[in-house]
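Every protein chain except one is present and positioned as in the full complex.
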Amino acid sequence: MTSTVLKRLGVALATIFGASIFTFVLLRKVPGDPARAIAGDTATEETIAALRKSMGLDDNLFVQYGNYMGSLLRGDFGFSYSTGNSVGTLLGQRLPATLELGLLSVIIAIVAAVLAASFAVYSRRRWPDQAVRFASSLAMGSPPFWIALLALMVFSIQLGIFPGPEGRLSPGMLKPPNVTGMFTVDSLLAGRWGTFANAAWHLLLPATIVALGPFAFLSRLYRNQLRGTLRETFVAVSQSHGLRRFPVYNRHVAPHGLLSLLPAASLLFADLLAGSLLVEKVFGWPGIGSMTADAIIQKDFAVVQAVLLLAAVLYVVVSLLADILMTAADPRTRVGAR
Amino acid sequence: MNIASATPLLRVEKLNKSYAKGIGGRHRTRILRDVSFELHRGQTLGLVGESGSGKSTTAACVMGLTAADSGLIEFDGVDLTTLSKAGMRRMRRRIQMVFQDPNGSLDPRFTVADLVEEPLIVHGVTDSAERSRRVSEVLDRVGISVKQAQRYPFAFSGGQRQRIAIARALVLNPDLVVLDEPVSALDVSIQAQVLNLLSELQDELGLTYLFIVHDLAVARLMSHDIAVMNAGEIVEAGTSADVFDNTTHPYTRALLDAVPGARRRAAQNRTVAQQRTTAALATAGTADAMEGM
Partner (left out) sequence: MQSNAPSLPVPRLTVDGGPDPERNDPVLSVRGLRTDFETAVGTVHAVRDVSFDLRKGQRLAIVGESGSGKSAMAMSLMGLVPPPGRVVGGSVRLNGKEIVGLDDAGISKVRGKDIGLVFQDPMAALDPLKTIGSQFVETIRVHQDVSVKAARKMAADLLGEVGVNDAARRLSDYPHQYSGGMRQRVLIAMAIANDPSVVVADEPTTALDVTTQAQVLDLLAKICDERGNALVMITHNLGIVEELCDSVNVMYAGRFVECTSTGALFASPGHPYSKALLDCVIDPATARRGALPAIPGSPPDLSVDEPGCPFAPRCPIGRDQERCAVERPQPRTLSNGAVVRCHFAYDPQGETA
């Protein structure tokens, strides 16, 4: 098992290295001159040329990449021209907001998918299964930002039961003391129930919308896995021993379904990133997603590059963890044959 | 044996293969140990053994599907282990294989006619009239009509699918056919049909069979020579009659004794009287029940 983990670790490092090269080259080859964008429409050609030189954009790609990696290793993620902050600072401010949103989305997606798929399969009737499949098709087929706009219109403007696109807290509400940066957690730690309720109220609608894509994907996966496991001989065997339906389902079917969710974690994560990008923008959520959306429009290289690399690292770490967990959870890989 | 078979069609000599096991491959499991045999033109060699005996690995080596660590596989005078990929591809035309599970080897998206034609295309028969003539000829030979052949594999029973798989193997006019448990997934009544077909084809076309089989009765019925494998080794080899009637190796003896029915017949003299009583009582019960139908 150790050798497997080491092998996977090597692959993970290579993937991150590849991703760093890829994002670096990609951003320098897309049309649009960042120096021109930063200098503004009124700048003279001389100013732009000077700016290009100071940003190192005139060096060849290898030198640029070398400089970039060098500063990365020193913990310097570069400078955001559009905001005037170091990228490191920006990330520090915005990452907790996105993490909070992302974690809640994952929890919502997994819980909802497992419950819906279990109900659909366990009930044995046709309509729950069709309902779940319909819901997942709908969730899969609708662009999250469009749903986000629609949800804002219905739930906050028409019905008024959720806040508008005002970010993480109502205007005038004080932030909780910073521990994790996640407002719900920090307010609980500080015992400020009002702040907690307010933060959760702001979090719920965007988190649910971000969760839609992953829910669609996971509910289908889990449903198919359950149905496959139900056909396994060992399920019939435990029934033949006199186990009733629920214990059979609970002890011999569901664990196989849950195990199958682990390798999906990395795909789920990709879904989550894509979903949160525009949803954050729509809800005015001050996270990585909205920051990235802005940076792309501004051609703010350093920010986009840092976010892409961060995404790649997170993606690789998540799938590595999922793999290790999978290996540890399945006795067939954990315990050798006799 | 006889003059015609002085040079064997297939000669396997001291075939060895092992797999790495554990971290860093410190332990090696030997799955073939000095496997040697000769197979003469028009003959059948039954390679008998239980799962894990190495019989299927031997077949895979002959087919070039897996490489042996050492040893010689000589087909019609050419050492297959030294052939280039292209050379092996040309040779593959003369060595075909029929698998145990016809479902797994027939792609469900193609019609039977397409499936049987495919090997001809792969091996560069460009004349389509020639191809379809060959396809209908071989299908006819295995008992599938041209009309049936326009259907898809799922429309056929297990026995018919195995006939299709045989047609697919024979369409290239091979010299050697490796039969890997071709009837063990079939019912007894169907098994007999397929075995008869294989025997007829061998007699008519002069085919040479390497017959991988676990069923001793089938092995004896089909084979001129038998090699019994256990734990990667050939433990006993000889003509069919020799191996079965003058068994020398205890493993072969154990295999023979384990066949259900054979054991009972051996012990029958002792228990004949007792059996009759049981039988009589049992029949009474069943007869009563059926009268109630």
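Some notes on this structure:
Letters A and B mark the chains in the order given here, with residues in each chain numbered from 1 onward.
Assume a contact is a pair of C-beta atoms (placed from the backbone, for glycine too) under 8 Å apart; a residue touches a chain by one contact, two chains touch by 3 or more.
Since we're looking at a predicted model, the values are computed, not measured.
Of the candidate positions A:R74, A:R125 or A:R231, contact with the unshown chain belongs to A:R231.
Of the residues in chain A, those that touch the hidden partner chain are 231-234, 236-245, 247, 251-252, 255-256, 259, 330-332, 335, 337-338. For chain B, the list of residues touching the undisplayed chain reads 50-51, 157-160, 187-193, 195-196, 199, 214-224, 240, 244, 254-265, 275-276, 278-293.
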